[in-house]
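The complex appears here minus one protein chain, its other protein chains still in place.
Right, chain A next:
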Amino acid sequence: MKVISIYNMKGGVGKTATAVNLSYQAAQSGLRTLIWDLDPQGATSFYFRVKPKVKGGGKKIVKGKSDLDDLIKGTDYTNLDLLPADFSYRDLDLRFADEKDSRLKKLITPLKKEYDLIVFDCPPSISELSQQIFRASDMLIVPMLPTTLSIRTLDQIRLFLKEEKIKGLKLRTFFSMVDRRKKMHKDIIEEFAAKGKGHIEANIPYASAVEKMGIERAPVGDFAPRTAPALSYRELWREINKELD
């Protein structure tokens, strides 16, 4: 079983859109996939039409008193299950603070038999929860907007990993919401691709089909399979999958 996290401490960079669409692509390719919506706002759960509610809330989960198995919901797609968000996740930070650093990693180990891939959709913050997530993951995937400011957050993430002494975690970046007509986007992407270590070249374009996910409440690959963003997410998944083994 592999674990990947879609992470950026900034909001609105396309984390949730990525988590939803990558999970969908992975499941379509035959991997038994679980997406865990860790953001108390529950956008991922919304996209899958599942109530953002978990029996017993985050507290019981962290304490190990909930069987994750009982909280999982099947999505409308083969091979794809969801662990929904819950409003109580807003204080997961505090809950995890009382636990060992590897608490989350331990919580998900029983799921190994059932899933080939776990995807965390992370809330935008840099915190106790983040370090728990990083320790539980094989790969950290950071969506970035093609702006100088957005790229600078990467240094902060690296610093955080170093300070927390988190090793063996693959860090991968890619650009999301790319507008090809903008010269600034093009320039930044070219410059970054040339020197960025662990950068994945598949870009996700800025596209109305992604915005429509909120109306359709489904991954783009489901309701608009032949559009540019759907194909880009598929390509992104292919690249990531290659680097997972």
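FYI, a contact is a pair of C-beta atoms (placed from the backbone, for glycine too) under 8 Å apart; a residue touches a chain by one contact, two chains touch by 3 or more; residues count from 1.
One rule holds for everything that comes next: contacts and distances are computed from a predicted model.
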{"item": "Name per UniProt, for the chain absent here [options: \"Phenylalanine--tRNA ligase beta subunit\", \"CHAD domain-containing protein\", \"FtsX-like permease family protein\" or \"ABC-2 type transport system ATP-binding protein\"]", "value": "\"CHAD domain-containing protein\""}
{"item": "Residue, one of A:Val13, A:Leu31, A:Ile157 or A:Val178, that touches the chain absent here", "value": "A:Leu31"}
{"item": "Options A:Lys10, A:Lys105 or A:Arg217, residue touching the unrepresented chain", "value": "A:Arg217"}
{"item": "Per the touch definition above, residue among A:Lys51, A:Lys106, A:Lys162 or A:Arg180 touching the missing chain", "value": "A:Lys51"}
{"item": "Residue in contact with the excluded chain [from A:Lys73, A:Lys170 or A:Lys212]", "value": "A:Lys73"}
{"item": "Interface with the undisplayed chain - residues on chain A", "value": "28-32, 48-51, 71-74, 76, 78-79, 81, 114-116, 217, 245"}
